[in-house]
Every structure is written in C-alpha cells, then in structure tokens.
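Dumping the structure here so I can ask a few things about it.
Here the complex is missing one protein chain, while the rest keep their positions.
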Amino acid sequence: MSAAAPGTTFTLLMLPFLAALIAPWLTRRLGHNAAWLLALVPLAIFVHFLGFSSEVANGEIVTGGFAWVPSYNVSFSWLIDGLSLTFVLLISGIGALIMLYSGGYLKGHVQLGRFFSFMLLFMGAMLGVVVSDSFLMLFVFWELTSITSFLLIGFDHTREASRRAAIQALVVTGGGGLALLAGLLVIWNITGVSQISLLLILGDEVRLSPFYLLALLLVLGGAFSKSAQFPLHFWLPNAMEAPTPVSAYLHSATMVKAGVYLLMRLNPVLGETIWWETILPVFGGATLIVGTLLAIRQTDLKLMLAYTTVSSLGLLVMLTGFGSERAVAAAVLYLVAHSMFKGALFMVAGLIDHEAGTRDVTKLGGLRKAMPVTFIAAMAAAISMGGLPPFFGFLAKEEIYYALWATDLWSLAFVATAVIGNGLMFVIGFAVAIKPFFGPKVETPKHAHEGPVLLWLGPLTLAAAAFVAAVLSPYTHQLISSPMASAVAGDSQTVTISLIPHLGPALTLSLITIVFGVIVYRMLDRARDAMARLLAAIGWGPDRGFDQVISGAVRLSGAVTRVVQPGRMDFYMTVTFIMIAIALFAPMAIYDEWPDMPTWPADAQFHELAVFVIALVGLGAVIYARDRLTAIVSLGVQGFAVALLFMLFGAPDLSFTQFMVETLAVVILALVMTRLKLTASDHRSTQEKVLDMSVSLACGIGFALFLLSVTQQPFDPFISEFFAAYSKIAAHGTNVVNVILVDFRGTDTLGEIAVVMVTGLAVLSLIRVRTNWNGVAVADNDPDGREEGR
Amino acid sequence: MEPVFAILVGALFTVSIYLFMSKHIIRVLMGAAILSNAVNLLIFTAGRITREVPPIIGPGVDTLSASAANPLPQALVLTAIVIAFSFFAFLLVLGYRAFQKLGTDNSDEMRVAEPVNEPAPPLGY
Partner (left out) sequence: MRTVIFRSIAPYLTSLMVLFSIFVLLRGHNLPGGGFIGGLIAASALAIYGIACGVAPVRRAIHFHPMAISAFGLFLGAGAGVLSVFASVPFMTGLWTYPTLFGVELALSSVLVFDIGVYLVVVGAIASIALALEERDRD
C-alpha cells in the first residue's frame, strides 16, 4: 500500500455522506439523470476496495484509521479482511446498480433528490458498519442504518401504512441496536479492548467469562432484530412499504445482513460454545420455516420475496451457528448468492410493478413478449435462487447440504429443515419468475412494455454476475469465498465447491429439494389457501402485538402525564417546594449534621437590628396587604432593607445596585399593576393556606438551618485571598469586586450581560407581539392537513 | 451576626415560597422578586459577614487588608441582582400579556397549553 492509502480509504468512506449533501442540488439540475453521476460514488468505492482483494486473499488484514477520542482510547479505524471486503464489494457494487435503478424507478418524483440523499446516507452508514474496527463506530453506524432505513421506509410519508412500517422498523432495529451496545460494552468490560481486530484473538477470555451468556444474549438481541429473526421478523415484510429500490437494497441485499455480518464477525469470539451452537441454529431454522410458510401465503410479488428474505436470513443464521467449517463456507456462499439473486428479483418485481401497474401475482400473466429483458433477468435470478446450475446459488446449495449432512438426529433435523425451506424458496423464486411472464396475457392497469435501461440494467447485471461467479468458481473462491470463510471461522479456510456435481448425499438432497419444490409449485394455489386459513385461525401475531404494545405505551404515557402534569401551576409549585424541603432536611437528618444552637451576637448594634426588623415587617406586609399598592410598596421596603444591610456590612457596590433595582422594580410593577384590575390579596381557602404555609415554613427553616451550618463550618478563603492579593498587582484595580467582574471573571460577565440583553429582547417581543392564536387548537401530529386553515 | 442573617434569609425564603404557591400571578411575581433577595443574601452570608469595610484596596498598599469584606460573594451577587431584575421584568411582562390575552390572573384558569379535558394522544401512526 502506498502512504496515501489511509487518506484515500477514509475519503472514500466519507464520500457517500458528502454525495448525500449535494444529491438534492444535483437532482434539481439534472433530474433523474443525476443517478448516472451518483452511481459513480459506489463505483469508486468498489474499484478502490477491489484493490485490496489480492492482499486480503493472501490472508492479510488491512487496518487504518485516526484517533478520535484519544482520552478514551476510541479511534476511527477500519479493519478490512475477507468478511469486510466481501460486504463492502456487495454494498458498493449492488449500490451502484441500485442508484441507477432508483433514477429510473422514481423518475419525475418530486422528492427524488431527497431519496438519493437518503440512499447515499444509508450506503455510507452500511459501509461504516462492515469496516468499523472500533465498537463505538460500529454502534454509531449500526444505528445510522436503522435511522436511514426509517427515513426510506417512511419515504412515502403521506400514507399511514408507510409511517407505521417505518416506526416499527425503527423501534425493532433501533431497540436491538441498544441491546447490541450493551453487549459490546459487556465484551469491552470483559476484555478491556474496544477494537475488533484486538478482540479476535481474545475469544477464550470472553467464552470463559461469567458474563459470556449476558454478552451473547445482548449481541444476539441486536443481530436478531436487525436480521429479522423469528419472532422479530415482522418488521421486514412491513418494510416493503418502501419504494422498491429500498426493498431491493436495504431489505434484501445489505442492511438486513448486518445482523448476519455481526454474527459472522463475532463467530471467532463468541462461537464454538454450546449456547452459540444451540441458539443460532434453532432460531435460524425456525425463521427459515416460518418465513417460507408465510411467503407461500402471499400474492404480492414484493411480499413473497420479503418473506423468503426472512427465511434466507434464518438459513444464514442457522449455518453460521452450526459450528462446522463447511457450514461457515456454505453461509458465505449463500450470503453472496442471496444478495445477487434476491436483489435482482426485487428489482424485477419493481420493474413489473412500474410497467404493468400491479404486483399482485394473480393479476399478472403473459408478459414474456412485452418484457423480454426483464424475463431473462427474472429467470436467471430464479434459477440461482432455486439452486440450479449454472448459477452461484447452485454452489451455495450444494455446500449447504455437504455441510449439514450427517446421520445423527440433530443434523438430520436441520437437513430436513433446510430441504423444506429450500424447496419452498424454490417455489417462490419460480412463482415470481414464471407466473407473471407465462400463461395467457392478462389485462394489467398499465399497458406493459419493456422498461428503460436504467431499470433493467441492475437485475440483468446481477443475474449475469451470478452466472459468471459460478462459471469462474475457482477465481471467485480465491478472491471472495475463501478469505471470507477464513475470517468468519477464525483460521485459514479453502472453499473448493464447483459447478461439477459430485454424486453423493448432497446431490441427492438437491434432487429431493427440486422434486419437493415442483410438487408444491403445482399446487401453489391450494397451499396458499391452506396457509391463509391457518393464519386466520391463529389470528394474533407479533405484528398485531406491536400495535398493541405501541397503543398501550401511548395510553399509559397519557395517563401518567395526566396524573403527573395536571396543568395546575400551584400543584407544580407545591410538589417542587416539598421536594426542596426534603432535599434540605434529608442530608442533615441522615448525617446528623444539625447546626449548633447559635448564640445571640453580642456585637449586634441597635441600628442593624432595626434594619432587620424593617425587612421582616416589610415581608409581613407583602403577605397581608389588603390592596396591591400597599403590597408593592412593602415589597420595596424589604428590598431597601436588604440594600441597607449590604451597605452596613461592607458591600457598597451591592447596596447601590440593589437600591436602583428595587426602585425600578417598584416603579414598573406599579406602572403595570395600575393598569390591571387585579387584587393582590390572598384568595386561598384556609386549608390551602395552612398547607402552603407549612411547606414554605419548612423550606424557610431548612434554608436558615442550612445557612447556619454553612457558617459554622471553618471558612476556606483560598479563592477570595487570590483575588485580594492580585487585584491591584495583576489587574491594576483597587475595587476588588469590580476587578473580579470585568477582569478575572470577565468571560462570565460577558455571558451575563448577554443574558440581560436577551431578556430585554424577549420583553420587547412579548410587548410587540400581536397574538392570533386564540381558539386555534394545537395539533402536533396532523400530516394530512386535516386541521382547518392548513 | 450570621444567626440574625440566617433568620432573615429563612423569613425571605418562607415568604417568597408562600407567595409562589399562590394562584395569582401578581403574588407569584412578588415571590420571584423576594426570592432573588433571599438567594443573594444567602450567598452573601455564606461568604461570611464583615462590618463596614468594603473590599477596596486602600491607597499605598498592594493587597486587600484582612479586615475587609469578602469580595467574591459580592461579585457573584452583583450580577445576580441585575439578572434577577431583568428576569423579573420579563415575568412581569409575561404575566401582563397573559392577563390581557386570557382575561385572568388566576393560574388555574390559564389552561390554553394544558386544557382541562385534553383528548388522549392519537393512537394511529
């Protein structure tokens, strides 16, 4: 590597974020053709990272980065090994195609620029997740993908279904992210390292720790929610409310694989334990079966694909946790294959929707002649998904059966799971690729014809890539599969599977899968009805449960708010002051630090005591004054008494200021009050008076005792002595108070005069404002503009 | 003299808090004015009391004499007085405008922001 390489890598990792900034502007200038320019961003990343492939294939790990918060040993650093590199290439390669596809799909959409911007943000975040070396960076980017996913799912924010799906995805994946953070912190606590590259060799330390299970469960919470594992799978099909490019990119090819990435990344650290090898296969297998069964039930092309994505993710989790080295290799192959064929199929589904106006599989047919290129891409992708040669999916499926096959009961159960899952996915793949294209021509809402190049370029390229990768499998394995499998397994691995089938259990299982798939395919309509009846019989599901949880939370918070915040100011005040009284008395009571009984000051002089008495009389008069002017004047009396006290006890500056302020306060209070028909007298009932008086007495006595105990402590004049000593020598002023204000603590004073000025501005605007909000209800959530006058 | 100051500070706090818990904004306002006095005097007293010798360095000497008052609390309180006054003026105008707009000075009747029978928050998305 050249010396400039870390800078280049960093720049390229930041490039999507910069491109996201200029994307709206670019789209305003160029319209949907901005896609061609914006696709260069992921392309540049793809090319740059391809340059690492030879090093990584040799088993090297490329790292780099910068110190971020050195005091906490947190750095912005990246780690590129076979696993990261494969993900980076998938994200950037598919990303480039998706950018083009988005340009065609949302051509003419008002918010196309915003869409590009979100997509690029997501791309940057996702790249960040897979290259991050430090935990904190990983977490930040992880949550950023959740947030961008939220923005993209809710892109069509005028529909309630979109908003619901967006919130659901955010709650599930964002909440999982928090669990992940907690898990990473536990691992950090166990090992004392916060960098993945250092962590990878500390696996034993983590596994033997008593906190291992806690860390594992927390990390799995993050991974399972992100990768839509049963029973947290429900957000993913709902996320299909997003525009199709989003579904193809985030919700099949990349983001949902972040959970799988995390499991693979931490496999050398957390893996090879009984917990890992039980939880992962069981949840993965359950997800695989549930996903495919639910997929059978759907008629919407995107939903069918979404549920098979759920099951594919289940298969990946199952393989990752299975514990054998071949299973890891199978997971790696299947992950790459899945990104290609599922991305392609989603784009095909969007293309059909875009051109024919519907994506309901029962309302489509005979599009083969109208959309030949789409048909080719769809067929190629479906063949790969079905695990047939000569596509990459075939290699993956063979490897899966090699990996799982054994004659003990545990393995056989998973073999059966895999066969059923694969068979049903075979059915869905071909249902998507065949049903819309063959058969009699069905009248569609739009007159279907081939889409523009922007739309079919993506799926065709991905399908072709799956073919090339399979045919040139030795090179693919050398560049991608083997390094990645090595990174996941934690030691050197070589993947050898090729298109030439070997007679044996794997091939037999493949044949069984295909036969099973063909049978189900022929009776798809009946299977769909059966599933629909079954689901109707169950009724409740996690999806509906989510609604209940959310509305329950809203109701609960509403009820709590009504109790805690009844909207009565005197209630708030009473509670606040009761708390203050407790805060004053509790420490003295707990630590038994009551002040000593004070002695009467012998040096107290008559005129001083007179001022105190005046102040007390003024205070009493404020409370008991019958009319407002008396109250205001009494207020002035106690203020002047305080000013006199300042004067008598060595604070002439304070005294003058207090005099001026009290005068002004009385004047403006009188100015305003004479204009209001107000009474200053008390209107409280006796009961309220007693309560308020006891609370205020408690506070007052508390403060008096507090002050007494403070003054009975020895005085530490350290700071005051500093000012006294240096005021003249260093700051050339003899009025120490003023020197402190304008010199020693000048910056404080600058802030304080800023406050004074802002108050002046606020008063001025309050007086000038012409209110017009009377009678207008305040709606805080009114997206449809139902409110009058909007 | 500190115990006498403590008594006065306690009285100031008591009266100010008693006024604060009233429902009439004019009384709350006066409570705010007294509260600033209470806090200022608290800080002032906590810095210890000295009689009649202001913290001013006399001619011909370079440092403050030991008998002078503690300058630090005075500096803190000086800005506090001015800020408390601006804040008081703001509160006054706020109450005045609220009275003009709502026709009441009773805090119980000021329910624009938190209506009495506020509908439950929307349950949709």
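Should a chain be cited, it is by its letter among A and B, assigned in written order, with residues numbered from 1 in that chain.
In this section, a contact is a pair of C-beta atoms (placed from the backbone, for glycine too) under 8 Å apart; a residue touches a chain by one contact, two chains touch by 3 or more.
Source: prediction; values computed, not measured.
*Asks:* Thinking of the whole complex, not just what is shown, which of A:L79, A:A724 or A:L741 touches the missing chain?
*Replies:* Residue touching the chain left out of view: A:L741.
*Asks:* Which of B:S16, B:N70 or B:S86 touches the chain that is not shown?
*Replies:* Looking across B:S16, B:N70 or B:S86, the contact with the absent chain belongs to B:S86.
*Asks:* Quickly run down the residues of chain A that touch the omitted chain.
*Replies:* 652-653, 656-657, 660-661, 663-664, 667-668, 671-672, 675, 731-735, 737-739, 741-743, 746-747, 749-750, 753-754, 756-757, 759-761, 763-764, 767
*Asks:* Which parts of chain B are in contact with the chain that was left out?
*Replies:* 54, 56, 78-79, 81-82, 85-86, 89, 92-93
Quick note on the criterion: only the chains that are shown with their structure count from here on.
*Asks:* How far is the middle of chain A from the middle of chain B, if each middle is the mean of its Cα atoms, in Å?
*Replies:* From the centre of chain A to the centre of chain B is 42 Å.
*Asks:* Show which residues of chain A lie in contact with chain B when the two form their complex.
*Replies:* So the residues of chain A in touch with chain B come to 160, 163-164, 167, 551, 554-555, 557-558, 562, 565-570, 573-574, 577, 598-601, 603-604, 608-609, 612, 615-616, 619-620, 622-623, 628, 631-632, 635, 638-639, 642, 645-646, 648-654, 657-658, 661, 664-665, 668-669, 672-673, 675-676, 678-680, 682-684, 692-693, 695-697, 699-701, 703-705, 707-708, 710-711, 715, 717, 719-720, 723-725, 727-729, 734-737, 740-741, 745, 748-749, 752, 755-756, 759-760, 762-763, 766-767, 769, 771, 774, 781.
*Asks:* Taking the complex as given, what residues does chain B use to touch chain A?
*Replies:* 1-24, 26-30, 33-34, 37-38, 40-42, 44-59, 62-64, 68-72, 74-75, 77-79, 81-90, 92-94, 96-97, 99, 101, 105-108, 110-111, 113-116, 118, 120-125
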